[in-house]
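Every protein chain but one is kept in place in this view of the complex.
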Amino acid sequence: MSDPVLSIRGLTLALPKGADRPYAVEDVSYDVHGSEILCVVGESGSGKSMAANAVMGLLPKGVRATGGEVMFDGQNLLTLTEKQHRELRGLRIGMIFQEPMTALNPLMRVGAQIGEVFEAHNKLTPPERQARALELLIEVGIPQPEKAIRAYPFELSGGQRQRVMIAMALALEPELLIADEPTTALDVTTQAQILELIADLQRRHGMAVMFITHDFGVVAEIATRVCVMREGRIVELGTARDVLERPQHDYTRALIEAIPGNRIPESRYLDPPTPLLEVSHLHKVFRSRGGLFKASREVHALDDVSFILAPGETLGVVGESGSGKSTLGRCVVRLERPDSGTLTLSGIDLSSLKGEALRRERRRVQMIFQDPYASLNPRTRVGMAIAQGPIANGVARDKALKQADELLELVGLGGVADRFPHEFSGGQRQRIGIARALALDPELIVADEAVSALDVSIQAQILHLLEDLKHRLSLSLLFITHDLRVAAQICDRILVMQNGRIVEQGSARDVFLNPQAAYTRELLAAIPGREQALASA
Amino acid sequence: MKFLARFAQNRGALIGLIILVAIILMAILAPLVFPESPWRMVQRPFLPPLEQDGFPLGTDTMGRNVASGLMHGAWVSLLIGLVSTTVALAIGVPLGAIAGYYGGLIDDALMRFTEFFQTIPNFALAIVLVAIMQPSVTSIVLAIALVSWPPVARLVRAEFMSLRHREYVEAARLVGQGDLTIILRQILPNTLSPIIVLASLMVATAILLESALSFLGLGDPNVMSWGYMIGAARTVIRQAWWLSFFPGVAILLTVLSLNLVGEGLDDALNPKLARERQ
Amino acid sequence: MLYARLIASRLFKAVIVLFMIIILNFFLIQLAPGDPAAILAGEAGATDEEFLRQLRERFGLDQPLYVQLWRYVSGVATLDFGYSYRQQMPVLDLILARLPATLLLTGTAFVLSLVLGIVAGSLAAARVKKPSGSIIMALALLFYATPLFWVALMSVVVFSVYLDWLPAYGLYTVGAGHTGFALALDVGKHLILPATTLALFFMAIYTRMTRASMLDASQQDFVKTARAKGLKNSVIQRRHILRNALLPIITLAGLQAGQMVGGAILTETVFAWPGIGRLMFEALQQRDYNLLLGIFFFSAALVIVFNIITDLVYGLADPRIKGGS
Partner (left out) sequence: MKTPLALAITAAAMTATSAVAQEPQYGGVIDTVIQPEPPGLVLGMIQNAPTRTVAGNIYEGLMRYTTDLEPIPQLATEWEVSDDGLTWTFHLREDVTWHDGETFNAEDVVFSADVFHRDLNPSARAVLQHIESIEAIDDYTVEFTLTEPFGPFPLSFEAGTFTMVPEHIYAGTDFRNNEANNHPIGTGAFKFDEWDRGTVIKLVKNEDYYEEGLPYLDGINWHIIPDGASRAIAYENGTVDVLPYGTVENFDIPRLTEMDNTCVTEEGHEYFSPFAMLWMNNREGPTADKRFRQAVMYAMDREFARDVLWNGLGKVPLGAFGSNAKFQNDDLEPYDHDPEKARELLDEMGYDGEEVRLLPLPYGETWTRWAEAVQQNLREVGIEVTTEATDVGGWNQRLGEWDFDLAFTYLYQYGDPALGISRTYLSSNIEKGSPWNNVEGYENEKVDELFNEAATAYPEEEREALYHEVQEILQEDVPVGWLLELGFPTVYRCDVKNLVTSGVGVNDSFKDTWLDR
C-alpha cells in the first residue's frame, strides 16, 4: 500500500467545559490512502465528524486539539496558521456536507459559488472559471447544466444541490475529499445515485475519500475500509469486508444486526374478517397562497387513496418525501381534513366530523410522532403529558396520573413521571410518546416516521417495543416510514405511495421479494447495502 | 438555578441588573429619604449641584430639590413603563395568540387590524391619543400601550404559528384537549421567554416615549417624572445644564439597564430552547 | 405581467387601509375637546357668538357628523383634502410644501442610519468578543437608550452655541439669498445636526440588528461551505454572511422608514425644521381637523409606499421570493 494521503495519529480533541464528556475524540489514529474510501461510522455523539473538522481546520468554537497529530503532505495540520490552512482547503482537501438545502448560499447563483473556489485560490480568469464550472456540472451529471449554472440553489432539488456541492469540492482536484453524511438528508433513490457518483468520481480521479456516515448500509455500498467509532474512540478498524462479515467487536455486531433491512419479513398476512379502518377515495389538495411574487400552487398530496386496515394488523405506508404518506397519516388522525372521500373507523365516518363531535371521537385514533424532541412539551412533566389525554376526556386527575405511571412502566420507564422531557434521551422520549398514545386506549395508532430520527441501535429497541406492545395489547398500527427496511421488519402489509397515489399494496414479503410496480423495484434497488445483505442472507 | 448562572455569565446583564435594582431601590426609598413633596419650593432657584448640603443635585427653576424629584420620578417612570407594558401585553398577547393559533381568515383579519395600527406612525398616534384624552398618567399609559402592542401581537403570532404545528401541540389536540387549554397550557408557556425579553425592552421604550411626550408638554402635571423634569428644564438647558442632565442620565441608565437585562434574559432563556430543538 | 397585477392588488389593499385610517382618525379627532372655531376665537383674544357661528358655518362644523365625514371622504376620493382652518390654505398645498423637507430629513437620516448601522454592525460582528466590537455595541446601546430630544438639545448647545460650527435650526439661512449650489450647500449644513440626531437612534437599532443577524447567518451551513472552499474571512463576511444577514434588516428598515416620519416630530420641533411632523403637532393643537387628517393620510400613505418598496427590494435581494413559482 502506498503512503497515506492523510494520517491521523493519537488525535485528542477536548470539548469545552460543561459538556457531557471531556473529549470529543480521544486518542484516535487512522490513515486515509489514495484511491480508497474510508468510511468513518458511528451513531450521533460518537465524534465521527470531529476528526474531519480538525483536518479542515473547521472545529466548532470551544473544541481544541490537545494531543496527537494530523499529517497531510508532510505537515501537521494542527499546527498550521489559519492562512496556511486556508490555502489547503478547497485546493487540496475538499469537503461535502450533510444538508444540501442549507450548505449553499441561497442568494448566489450556482455558477458563482463554484467560481468562488477558483477565486479563493487565485486560479483562472472569471470567464474561465464559469467555463470550468460548467464542465464540472456536466461531470457531476446535473441535468441541463447550462441552465443550472445560472440557477439559484432553491431552484434545484436536494440531489442536484448535493451534486453542486460535489462539483465545488472537486473543482481543484483535491487529493482528499471529506464527505460528512452527504446522503443522509436525501431520499433513498437519490442517495443511491449520489453514492454511485461519489464512488465513480473517486475511481476516476484516484482521490482519497473520507466518508462519514451512521448507516452500515451505505458502508456496505461504498467503503474500502471502515473505522467504527463510539463515544470518541475507535471501536474497530479494518477492511469493509472484514468488518461487515466478521465484526470483532460487540458494538459493531450490534450495529450491523440492528440494520432492519438485513432481515426478510416473514409472511404474516391474514385476510381480515371485518376492516377496522376503511379508507376510500381520499383526496387532499394543498394550495399555497400566492405572495407578492408567488403565484398560488396546487399540490395533490392524496389522490384517490383507498385501502383497508384490519384489527390487530400493522399496515406500513412507504414512500419518499412528497409521496403523501404523512398527509395520509394526518388525515387518518384528522389533523388534516380530507377534501373528499371517507375514513370509516368501526363504522363511523371520521372524515366529516367537526368541532365538538370530532373532539369526542379523537381518542379512538392516536399518533406517535417523528421527532422525539418536538413531540413533548418542554414545560410539562412527562406524567402529566401522558395524563392530559384522559383528563381531557373526563378521567379524574389522580386516576389519570396513576394510569400514566403504569403506562410508563409498560414502556420500560418506571418512576419518572415527575421529570421534565429534557431529562430524557431521544429513545426514552419516544417511549414516553408511545405511552401517551396508549393512554387513551385507542383503536388505532398511527406511527409517523416514529423511528426515523433515532440512531440505529435505539431504532431497533423502539421497533422491538412496538412489536412487543402490539402483541400484548393487540394494537392496530398504521406505520408510516420512508425506510422500506423498517417497514419490512414490523409490517404485515405494505402500501407503497408515490405522488399521492398508492402504486402497490400487498403483504410485506410479497412487496419486498416480488415487487410488482416499477417504482417499488426502484426503491428496493436503491436501499444501500441490499445486495450484500441479500448475498449474506 | 441554571438560569441564574447563565444570566450571571453575561457581564453586561449583571451590570444592567445592578443598575436596575439600584433604580428600583431609589423608587422605593424616595418617600423615606425625601418625605416632603418633590414639588415643594425649598431653596433658591438654580442652585448648582454639590453646593449645599441636602441638595446634592441642586435645585430647579423654582427652587425644588432635583435629587428629591429624581427619586420620586423613578417611581413614576418605572410605573408608567411597567403598567403600559402590561396593558400592551394584555392587548397584544391574546390577539397574537388567536391570530397565530387559528390562522386563516381570523389571522388575516387580526393582522390587517394590527398592520392598520402600524401604518399610523406610532409616536404621532401617541401624541394624538394623549391630546384627545388630555394628559394624565392614565391617558399616557393607555396611549403608550395602544401604540406598542402591535409588535407583541406579531411576535406572539409568529411564535404561535411556529408552535401550533409542533408535535406536542398536535398530540394535545389528538388527545382531545380544547383550543383554550391548548393555547394556555401547551403553547403560551413556551412563548413566554421571547415575550419576557420583548417586555423588558418595551418597558424601556415606554419610558423613552413618556419622556418624549412630556418633552412636548404632554405629561401629567400632577406627578414628578423624569420626562417632566427634562421637559421643564429644556428651556433653561443653557443656564442650568444639570436640570436636564440628571434626569436624562437617569432615563439613559434605566433604558440601558433594561436593555442589558433583556439581552441577558435572551441569552439565558434561549440557548436552552435552542439546545432542546437540536 | 404577474408582477404588475400583484402590485395593483397591493395598491388596492392600500387604498382600503387608507380609507379605514381616514375614518378612524376622523372620529378620533372628534373626541378631542374643543373645536377649531373656539380655538381660532380664543387666539383672537376676543370673540362673540356671531364670530363662532360664522367660523363653524364656514368650516362646515355646524353639519351633523356623518355629513362632515361624507364630505371629507368624498373630497379625499377626488384628492381634495379640504382647507386648513387656521392656515387658511388648501391642505394639499400645505402638505406638499412641507413634505419635501420631511422627506429630505428622514431620507438622509434613514440612509445615514442604515449605512452606518450596517457598517458598525458588521464590524462588531466580525470583532465579536474583541474590545473593539464591544465598544461599538456599547455605543450602539448608549445611542439607543438616550432620549432623542435630549441628544438634539445637547448637540445644539455644543455644535451651534459653543462651537458655532453648524446652524442650530431651520432649513436654510433666511435672507442669504443663496441659489443653486450655494443653496444646496447651505441646506446641507442645516441638515447635518437634525439628520444626525434622528439617525443616531435608528443607527443603534440597525447596528444591533446587523450584528445579531450576522452572527445568526455565520452559524449557517453555507458559511462552513465557504470556509471549506478556502475563501478569505473578509470575503466570507461580506459575500456570504452580510448578504444573507441583510434580509431581515430590509424588513426592519421598511418598517422603520415609515416610523421615522413620526420620530421626526421631535427633531423637527427642536431644530425648527419646516416639515410635516411639526405641522402635525401644530395642527393637533389647533384642532385643525382637515390638516391633521391630511397629514395622517399622507404619513400612512408613506408607510404603505415604504412597505411596498421594501417588498420590491426584498424581492430583488432574495431570488427565492421572485422565483417562487
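Labels A, B and C are assigned to the chains in the order they are written; within every chain, residues are numbered from 1.
Note that in this section a contact is a pair of C-beta atoms (placed from the backbone, for glycine too) under 8 Å apart; a residue touches a chain by one contact, two chains touch by 3 or more.
Model, not experiment: these values are computed from the prediction.
Taking every chain of the complex into account, the absent chain touches B, C. Contact with the omitted chain, checked across C:A38, C:L123 or C:V235, is made by C:A38.
In the complete complex, the hidden chain is touched by one of B:M62, B:A158, B:L192 or B:L253, namely B:M62. Remark: the residues of subunit B touching the chain excluded from display are 37, 39-41, 45, 61-63, 131, 134-136, 217-222, 232, 234-239.
Remark: the residues of subunit C touching the chain excluded from display are 32-35, 38-52, 54, 58, 86-89, 94, 97-98, 101, 153, 156, 160-161, 164, 167-175, 269-272, 274-275, 278-279, 282, 284-287.
Operating definition for what follows: only the chains that are shown with their structure count from here on.
Note: centroid distance subunit A to subunit C, computed from Cα atoms, is 49 Å. The set of subunit C residues that touch two or more partner chains is empty. Only residues 56, 58, 82, 86-91, 94-95, 97, 99, 102-108, 116-117, 119-121, 152, 154-155, 165, 168-169, 290-295, 297 of subunit A touch subunit C when the two sit together in their complex.
The part of subunit B that touches subunit A in the complex is made up of residues 166-178, 181, 185-186, 189-190, 273, 276-278. Per the touch definition, subunit A reaches subunit B in the complex via residues 333, 335, 359-360, 362-363, 365-367, 369-371, 373-380, 385, 388-390, 392-393, 422, 433, 436, 439-440.
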